[in-house]
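Quick one: the structure is below, questions incoming.
What you see is the complex with one protein chain gone and the rest in place.
Naming follows writing order (A and B), and every chain is counted from residue 1.
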Amino acid sequence: MGYRPSPEGDGASAISAKIVIAGGFGVGKTTFVGSVSEVPTLSTEALMTEVSAPVDDLEETPDKTTTTVAMDFGRITLDSELVLYLFGTPGQPRFWFMWDDLVRGALGAVILVDTRRLSDCFPAVNYFENDCDVPFIIAVNQFDDAPVYPLEEVREALAVGPNVPIVNCDAREGVDARGVLTEAIKHALAVTG
Amino acid sequence: MRRILIVGSGQSGLQLALSLQEQDYEVTVISARTPEEIRNARVTSTQVMFDTALQHERDHGLNLWEPETPQIKRKHLSATAPDGTRFVNWHGDFSAYAQSVDQRVKMATWLEMFQDRGGNVIIHPASVSDLDGLARLYDLTIVAAGRGELVDMFDRDPTRSRFTGPQRSVAIVYTHGLAPEDPDITIIGINLIGGHGELYIMPGLTHTGPCDILYVSAIPGGPLDRFGDSPGPREQLDRTVALFEEYAPWERDRFAGVRITDERSNLTGRVNPMVRKPVGRLPSGGAVLGMADVVVVNDPIAGQGANNASKCAASYLTSIVEHGDRPFDEEFMTATFERYWEYAQFSTRWSNTLLAPPEPHVLEVLAAGNTNPAVGDRITNGFNNPEDYTNFLFEEDKARAYLASLGQPAA
Partner (left out) sequence: MTNNSRKSARVRPYLVTGGRTRSRRPLLLETLISVVEFDPALEKTLIPESWRIYELCRSRQSVAEISTRLKLPLGVVRVLVCDLSDQGRVRVHATSIDSEQDQRDLLERVLRGLQTIS
């Protein structure tokens, strides 16, 4: 793995920022992060204990297993003193307490959508609409074999308001992904007083 | 200086952290939220605390809101049979007042106080891997995050757990503008709705001043169980008021000016009551000690949660200090929990007694309060010290003897 060393000046005024990439499992979050990151996608992992639901009331000690929750992230050095990080949300939507940590301080968020499995992104939409203050946009990741829908139909199906921008993209293409990030920042600027 | 790590920033974790800090322990608190986030979050509880728990806070100067918080001096208990007959209706007086301070207000400020006094606060959602790496850097690691996933590290103790699943659906909303039952004295209202659940009115203090917390405790699937769709706070308040009007119509005239306190003033969910084993085992072999609702989870039906958290913190503080410089090994952890359980067992039993279908002798003691004020006072003060119920309420023979001593007819 070839990490590019961070550019060093005196460095005291260096600052970092973050955009969160959310969406359902397999929607292309890691692909998206990888297509714009200047380093190979990194991943940080946490072990979680998972208790399976008891099969019946007589079962006194449910099975416990350990699950690994991974967050993928990438980096874009915007200038010698400004680094932008992109963090993908963990695939398992139930670890909400990790989402709070992930979005803390984020400039904006992108919810990636696969039109073939629209409902997979509902938990993310609910989270950004109700439980957090980070401005978000919707990006439809246009898979090759997926039907193309007008964006306003997607908006209706997701039940998001007219103030939330919706854009198309191909998460594999760095140019597209950068365009989506640009839209997310423009939206954040629009809602910042 | 001994190093102690506390995971969790609620009543038990922060009370223990602040009181250990007074005694020259080096304490680190891991909180999933910043003080500001706690302050702006959704409500977490009804958190009524009775005198013993309040006194633990006073002992350490943590009662910052005591002057402006309503002093609950009286309890109004009402019970209706499944056919709607109201067969219990009395007031009982607390020998010392109870209070409820919104935990969003209290925990945010306590966390800041802890930090201002030199405490180390790490904002992080702790996972098992974190504890695995951290526990060996500290002399003692305590898990006090009852709502996180870390509780699953602690095994359920089947010998001490009466139920195997949630017994009530809980719906709480904080309000302003409720008319007081009595303008001269602050009263907590408890309405037992036979066969369906319970309806409560609990005076407290929130960000915007004194408030009343309306709490619907519903037997799942019954007519009070109306909040499964997690409605917004206004909708929840409307449905709550409608339930009071139908099932506790004597409260009807109080709701004309009622409104929610804020956009995050409501909470819905279910609690799975259980007792767990107190020592959590880490993948690399280390041990951590669970506290308060990590290890003893009660349904909020008897308002014991915040009291137990405070009492557990006080009990653990004593055990830790008495242990001196000896290692905080598994034996210490087990003994520390057992000392707390000597008290907590009665709180759990009281909560479970109210959850289960009522036994005739319990109903008869409750009804005896209609004609004998001393009975109402004793039941009321049992919320502060549930051990007393072993003397006159839990067991049928003792309840009968108690009723006989009052000159009540024993059925």
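Note that in this section contacts are C-beta pairs under 8 Å (C-beta built on N, C-alpha and C of every residue); 3 or more make two chains touch, one makes a residue touch a chain.
In this text, all values refer to a predicted model and were calculated from it rather than measured experimentally.
**Student:** Of the residues B:93, B:132 or B:235, which one touches the chain left out of the display?
**Tutor:** B:132
**Student:** Of A:102, A:139, A:158 or A:171, which sits in contact with the chain we cannot see?
**Tutor:** Touches the omitted chain: A:102.
**Student:** Go through chain B and note every residue touching the omitted chain.
**Tutor:** 28, 30, 34, 39-40, 65, 105, 108-109, 112, 115, 120-124, 126-127, 129-134, 137, 207-209, 262-264
**Student:** Can you name the residues of chain A that touch the chain not displayed here?
**Tutor:** 3, 5-6, 8, 11-18, 42-44, 46-47, 71, 73, 75-76, 78-79, 82-85, 87, 101-102, 104-107, 133-136, 163, 175, 178, 181-182, 185-186, 188-189, 191-193
Keep in mind that, in the parts below, only the chains that are shown with their structure count from here on.
**Student:** Between chain A and chain B, what is the gap in Å from one C-alpha centre to the other?
**Tutor:** From the centre of chain A to the centre of chain B is 37 Å.
**Student:** For chain B, which residues count as touching chain A in their complex?
**Tutor:** Per the stated touch rule, the residues are 32-34, 37, 123-125, 127-130, 132, 148-150, 152-153, 155-156, 158, 164-165, 283.
**Student:** Applying the document's contact rule, which stretches of chain A touch chain B when the two form their complex?
**Tutor:** Its residues touching chain B are 45-51, 54, 57-62, 64, 66, 69, 95, 97-98, 100-101, 104.
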